[in-house]
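With one protein chain withheld, the remaining protein chains of the complex are depicted in position.
Up next, chain A:
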Amino acid sequence: MILKLAKQPQLIIGLTFISSILVFSFFWTDILQVEKTEALKLMDFMYDDEGKIIDHIPYSPSEVPPFGTDLYGKQLFYQIIDGAKYTILIAFVIAFLRIVVSVGITLINPRANYAFLDDLISATLTIPTTIIAYIFMNTLLIKSSMDGKSTNELIFLQCLVLIGIGIPPLISTFTREIRGILDKDYINNTFAIGARKSYVYYKHVLPELSTRLILIFAQQMIQVLILLAHLGVLAIFIGGAQTLVLGDPMNTVLQDIPIAGEWAGIIGMSFTKLQAAPWIILIPLSCFAVTILALNLIIQGIQNSVEETQKL
């Protein structure tokens, strides 16, 4: 299996891309030989040799290569690099937990008839997931700022919402898949020699399901990334924002700064300024797109390998 997968170029490219981003994101200060606080400091005005102000924030990618700065003068390039690990790991963890929880629920009673679930799914099919997530997340934000919840609590609850809304369709998928496996003769034969349910699930059902699980996992990661990007545009992101006091003491400006450094936060912070500084939105969005592309390559690679095995 592993050997066969290693022969799929798309899979290798996708995996290499994602792992390089992760490595870079964790060790960029060492790799680029820069100081983190220095790299992520807020830039101020730009002066010429004589000390005259020649420009002000935000700087475009041509002024401060490669990606310019955000509205407050933070270099976008470093933010993107630093935020990659949070973004990818959040998507990873949420997708992973979605699958673990829904497989777990399905295995409690694979024969259960979740008819109401299918009704629920078809009823909510017309509403984009983003809207549903937005409603939940927004309520959560308002409530948590009223109750004075800590950032960690907020992140935890937000993750719960993001996990929860993915589960109903997954349960229905897994119920179908697992029943298909349980109906096979060899499962009956295994029960007939006195195997425990847990044994059958662990040794027969899950291995049989494994390729599907990996595929569905990658698809879920994509879904979560899209959802995060969408929510970012709607100014909702993991961890919420911290209010910063900017400007001079006579003329203070309150600004929200995302707490977790993930990409959706960068988008959310600046979406209102789309026209003035489009790169601040377009660059993180492209990063989402490229990551999703890499995941799609992985999916393609796995599917090719499965098809080749089936043809044999």
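As a convention for this text, a residue touches a chain if its C-beta (ideal position, glycine included) is under 8 Å from a C-beta of that chain, and two chains touch if they have at least 3 such contacts; residues count from 1.
Note that contacts and distances are computed from a predicted model.
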| item | value |
| --- | --- |
| Absent chain [UniProt protein name; select from "Polysulfide reductase", "Acyl-CoA dehydrogenase", "Serine/threonine-protein kinase RsbT" or "ABC transporter ATP-binding protein"] | "ABC transporter ATP-binding protein" |
| Chain not shown, touching residues in chain A | 111, 184-186, 188-196, 199, 203-204, 207-208 |
